[in-house]
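A single protein chain has been removed from this complex, and every other one stays in its place.
Chain naming follows the written order as A, B and C, and within any one chain the residues start at number 1.
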Amino acid sequence: MTDRKMADNAPLLEVSNLRVAFPTRTGMAEAVRGVSFTLGREKLGIVGESGSGKSMTGRSILRLVPQPGRVTADRLAFNGEDLLAASPRRMRDIRGRRIAMVMQDPKYSLNPVMTVGRQIAEAYRVHSKAGAAEAKRRALEMLAAVRIRDPERVYDRYPHEVSGGMGQRIMIAMMLIPDPDLLIADEPTSALDVTVQMQVLAILDDLCSQRGMGMIFVSHDLNLVASFCDRILIMYAGRVVESCRASELHAAQHPYTRGLLASLPRIDEPPGDLPVLSRDPMWLEA
Amino acid sequence: MTARTDTPSAGWRDWLTTDTPQSRAQARLGRAWAGWTAFRRNRLAVAGLLIVLALVVVAALAPVLAPYHPYAQDLNGRLLPPSAAHWLGTDAFGRDILSRLIHGARLTLMIVALVAATAPLAGLVIGTAAGYFGGWVDTVLMRITDIALAFPKLILALAFVAALGPGIENAVIAIAITSWPPYARIARAETLTVRRSDFISAARLQGASSLRIILGHIMPLCIASLIVRTTLDMAGVILTAAGLGFLGLGAQPPLPEWGAMIASGRQYVLEQWWVAAMPGLAIFIVSLGFNLLGDGLRDVLDPKGD
Amino acid sequence: MPTLKRGLTLLVTVAVTLLGLLLVTFLIGRVVPIDPVLSALGDRANADSYAQMRTQLGLDLPLWQQFLRYVGDVLQGDLGTSVLTSRPVLEDVLRVFPATMELATVAVVIGAVLGVPAGVFAATHRGRWPDHAIRLLGLIGHSVPIFWLGLMALLLFYAKLDWAPGPGRVDVFYEGMVDAVTGIVTVDALLAGETDIFWNALQHLVLPSAILGLYSVAYIARMTRGFMLDQLRQEYITTARVKGLSETRVVWRHALGNIAVPLITVIALSYAGLLEGSVLTETVFAWPGLGLYITNSLLSADMNAVLGGTLVVGAVFIALNMLSDLLYRLLDPRAR
């Protein structure tokens, strides 16, 4: 904990000119085209439509881009350490222990044939020398920390036996148990109902601020990101077209961001045609 | 003008690969072309296709290609090793092994064609009906399929042949009767995955009849995996037919069936190895051809895998 | 309650399947162009004794009653008498069956021990040369006529190189020297303390079981690869990697844990397939098992023996299917 506090003013993550490319029959296709940002101990939202490269940006930080994708960057550093140069062994140390990730749908992101308790305990044991009893104790504590009422009972459940909301809490417990510094949340609430969504976000919010974690929150939902995060990057076609403070999103400058905001229907507005986004080829370059 | 001289090929390629086809035929051909381009990149699959095509050509032109008559005996030239006159040697009756193999290709192709034309079709009808209608139709049809599937295929084929009498026709019947159940299973599984999909619901909401949905919507989606499975299975059919021939229950002498030829060479195998080895090689190559072809087709038609 | 209900469903399923098997063997027995009366009496029967025998065999009854009689007989263990050996078919089958089991068991062990790792390896190296090599080897394994391969192996390893013993379960010299306790010669030899015979029997076992196992390796490797590729695409695999698990643990613990159940089914099915594949292998290697028994009976038109053998193999098939179904329900948390 003390190291962490000391490093508080240094950036947690530095990304400069990040590119992710996939070979196709006609050459390399770039999913991420030169993304740069730095992240402190804050909640950074990455917003964009499908195919904008937002998820791929999150995954490339953990070097989990599926084969045969290629990740390059001028700089991709976590706490000053070059992630692209890290050995696979070092990368495994970093994964989970320092950087964790929560994905969209717990139905798919939990191992269906292992009890949730063992999956959480496993996450703890990879990064510590703890014995089985200690790991179980910690896992039960963690389940309580994500506000699961009866941890003992849930511990022995299989993923198909829990609801979506509870599954996502379990996922959060599993990812936060090694006490990472950075959490990448990739559409963590998109598969959930709105009320459950809010409850899960509240848990994420509390745990992050308690532990002083940084968070990258990847989502397609502008309103949600604006209300949940501190800062926002807006991605279009593999690039960051605009970045702003969440509270100032309504004053966004880029026509793409403005177009997206305008095309959202609102409860408090009378029915009528919504402005349609017309895409400018220039945005691909900007 | 010069720029146009080399465009005809580029022209029809563009026509095939366009994203905006102008007619039904163009859309369909474009689709076939895309499949062929994907298939062509798998060299082993192309090799398989060539082997299967070669089998067809050899079978069609057997009398022209074979240097000797398949039944022509030469008792002075018995069990000759491979030579310029007899490329693959001669058998115990002095018959040219190459010529017999070439004529045997007709039998192999006939068996393959007959089984391929019956068993998958039966399986497709049974499987899609069971999967689409569900309920008791599914229970009854799948019970029957499971029973048939629980039988040892080869041994049941043996029992059938024993009952019907040895011979190539009965071997084909026995193989066809024992090989439909896996197709029914596959077709049913495919049907179940698409039955609840929205496009089937949409078709029902158009007022489409069950027959129209099964024939027009479900079967086309089952056919890809059935073609793959059938092609792969043809290797097994060839091996089973050869096995029956080997046991003396398939094609009867003097028919140049490859399995039976191995059986007749068996007693000489330690001295005149080629008599048994050559037909075995022929079986192996042709089965491998079907396997390679099926494996390549799977990549194109059914990328999900097994 | 649901467990009991499912158990009952399974029992009914098995019963119906067995009945179906019996119906098929029964019908095959009826269409055979051999007159069972004549084959019981010999050719010189007069009309009276013919009619008497017909009644005795129940052939004057309606077909469905004949079938019930047949089912009753089978349930009592009466599979008829073999014309060839003049012994009850069941006795014959029980005597030869252990030899087939020995062969198939060793083959399936070979298949699983080599096939599963090969399949996993191919899947984790998808699209690279180990994958292509394993895939090609698998296709080759599926393309070779097993009886021909047996012949060629005998030619090479026995006749030319003299590395392997010839056909049979033991050298002629040792035949009949140990009492058949289990009917499995290697085990019997060990039980009798005859290490020489054990080694000899083991040597005899190597070639046929390796050839039979080749087919099973190809099949198991292919299925394992397919299952594995499906799993490696899943999001929970990403989760396991995010946790910082080693690739070994991701593959062998998480992914393999999810395919264990279908894999067991595949191995059970391939075991069943090997029992049947033994028909041809046994013929080539003069292996006195059920396969050889059935083919010999076939060639002498001994229908009782053929159908009895078919019935036994079919019953073992059904038992294996049921077993893998049970295992599936026991092992997969989602099926409980």
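Following the convention adopted for this analysis, a residue touches a chain if its C-beta (ideal position, glycine included) is under 8 Å from a C-beta of that chain, and two chains touch if they have at least 3 such contacts.
Keep this in mind: contacts and distances are computed from a predicted model.
Only one of "Glutathione import ATP-binding protein GsiA", "Class III extradiol dioxygenase subunit beta", "Cytochrome c oxidase subunit 4" or "PP2C family protein-serine/threonine phosphatase" fits the UniProt record of the hidden chain, and that name is "Glutathione import ATP-binding protein GsiA".
Counted over the whole complex, the shown chains touched by the missing one are A, B. Touching the missing chain, out of A:E81, A:D156, A:D205 or A:D280, is residue A:D205. From the set B:S197, B:S210 or B:Q267, the residue in touch with the chain omitted from the display is B:S197, counting the whole complex.
Listed here are the chain B residues that touch the chain not shown: 19-24, 26-27, 31, 197-199, 201-209, 212, 216-217, 220-221.
Interface residues of chain A facing the missing partner chain: 49-50, 164, 193-195, 197-199, 201-202, 205, 220, 222-224, 226-228, 259-260, 263-277.
Following the convention adopted for this analysis, only the chains that are shown with their structure count from here on.
The most distant chain from chain C, with centres taken as the mean of CA atoms, is A. By the touch criterion given at the top, residues 126, 234-236, 238-247, 254, 257-258, 260, 332-334 of chain C touch chain A in their complex. The touching residues of chain A, when paired with chain C in their complex, are 62, 64, 67, 88, 92-97, 100-101, 103-105, 108-114, 122-123, 126-127, 158, 160, 171, 174-175, 178.
Interface residues of chain C facing chain B in the complex, by the touch rule stated above, are 13, 16-17, 20-21, 24-25, 28-29, 31-33, 135-136, 139-140, 142-149, 151-152, 154-155, 159, 222-223, 226-227, 229-230, 272, 275-277, 279-280, 283, 294-295, 298-299, 301, 303, 306-307, 309-310, 313-314, 317-318, 321.
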